[in-house]
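One protein chain omitted, others in place.
And then chain A:
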Amino acid sequence: MFFFYTVVLPPVLLDSTVNVKHLFIVLIGCILKVQPPKPLAKDRKEWADLEPVPQDDGPNPVVKIAYSEKFSDVYDYFRALLKNDERSDRAFALTAEAIELNAANYTVWHYRRVLLQALSKDLREEMRYITAIIEEQPKNYQVWHHRRMVVEWLNDPSEELEFIADILSQDAKNYHAWQHRQWVIQEYKLWDNELKFVENLLEDDVRNNSAWNQRHFVISHTTGFSDPAIVEREIQYCLSQIRKAPHNESAWNYLKGMLQDRGLSSPPGLLERVLELKETHCSPYLLAFLFDCYEDALENSNQKENVGEEERKDILRKALEICDLLANEKDTIRKEYWLFLGRSLENKSGSRGPSDKPPEPSDPASGQQEMS
C-alpha cells in the first residue's frame, strides 16, 4: 500500500487522462500485493560468485519434467551449493526455497540438516518451520523424517502428542502420523494417556482401524494381555462396540487377534455370547469368528480324550453350516474361499491327528507359483 500512495497515486492525480477505473484496478492490485516478481538468483549479486549447475539428462531425456525458469533457477543454485558442500546462511535460506518448490526432494532435506548442525541453527525455530510444512503436506515421508530428527536432537517430545492429534483431526487414518506417534510414545515412554486418546477417537469413529491398532499397541506395551481381567475387559469393550456397529471388521479383528493364540473358545461363555449376537447383530465377521472358534475346538479336541466322536462331528457340522451360510448368503463375494475352507476342514477332520500342511484344493486349475 505504501507503494500505492507514494509511487502510483501522485502522478495519477496529476494526470487528467486517468479515469477512476484505472485507479481502481491499480488499487486492487496493490491490495492483493501484486508486486514485481522476486528476482532470480542468477540476477542477484549475492549469488554472483557461484556458477549455477543445470540438470543434465543427456541427449535423450526420459520422463522430463518441464520446469519454469523460477524453478530451475533455485535448483541450479542448489546444485552448485551442493557440489561445493557450502555451509552458509545463504545456502540455508535457499533450502527453504527449494523445499517450497519440491518438499519431496530428500537431498534438499538432508543438506538442510547438515546446515542446521554446521551453523548451529535454532532448533525450536526449525520445529515451528517443520510444523507448518507438515500441516500443508501431511502425507510426505521426508517431512515426518525431518521432524523426527529435530525432536531427537532436541531430545524434547513435549509438543508431539498434541501436534499429531491435530494432524489426525484432519485425517484420522494418516499412516505417517500414526507411525510418528508410535515412535514418540515408545521412545519417550509417553504411554499414560494414550488409551484415553484411542477411546476418544473410537467414540468419533468406531470403524477407525488405525485407532483399534493403537489400542492393541498401548495395551500390549503396558499391561499386556496375559491377565484374564484385562482380557475380559477388552472382550466387553469389543462386544459393546459391536452392538453399536455390527458391521465392523476392525472390532472383530481385534477380538480374534487378542485371543487367537490363547484359544478362541477359552474365555468362559464367549462362544455363547457370540451365538447370541448372531441373532441380532450378525455380520460376515461374526460368522467367520464362529467358524474359527469351531475350527479351534476341533484342533484342540485331538488332544482331549473326553471329546467324543459325536461331539466332534457336531462341531464339524456347525462349522460347515457356517461356511455354507457365508458362501451362499452372508459373504458371497468370498464364496469360493468359504467353500475351499469348508473342504479343507472336512479333509483335515477326516484324519486322526492334526495335519502339517493344508490339503490340496479340489480345483485342479490352482496355480502354484515357483520361484526357481
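We take it that contacts are C-beta pairs under 8 Å (C-beta built on N, C-alpha and C of every residue); 3 or more make two chains touch, one makes a residue touch a chain; residues count from 1.
To be clear about the criterion, contacts and distances are computed from a predicted model.
Undergrad: Unshown chain, UniProt name, "Kynureninase", "Small ribosomal subunit protein uS9m", "Geranylgeranyl transferase type-1 subunit beta" or "Alkylglycerone-phosphate synthase"?
TA: For the chain not displayed, UniProt's protein name is "Geranylgeranyl transferase type-1 subunit beta".
Undergrad: Looking at the full complex, which residue from A:Thr95, A:Ser250, A:Ser301 or A:Ser349 touches the chain that isn't shown here?
TA: A:Ser250
Undergrad: Looking at A:Gln182, A:Ser266, A:Asn300 or A:Asn347, which residue reaches the missing chain?
TA: Considering the complete complex, A:Gln182 is the one touching the chain left out.
Undergrad: Spell out, residue by residue, where the missing chain touches chain A.
TA: Considering the whole complex, chain A reaches the absent chain at 53-68, 71, 75, 79-80, 82-83, 85, 101-107, 110-111, 140-141, 144-145, 173, 175, 178-179, 182, 186, 207-210, 213, 216-217, 220-221, 248-250, 253-254, 256-258, 260, 288, 333-337, 340, 356-358, 361, 363, 365-369, 371.
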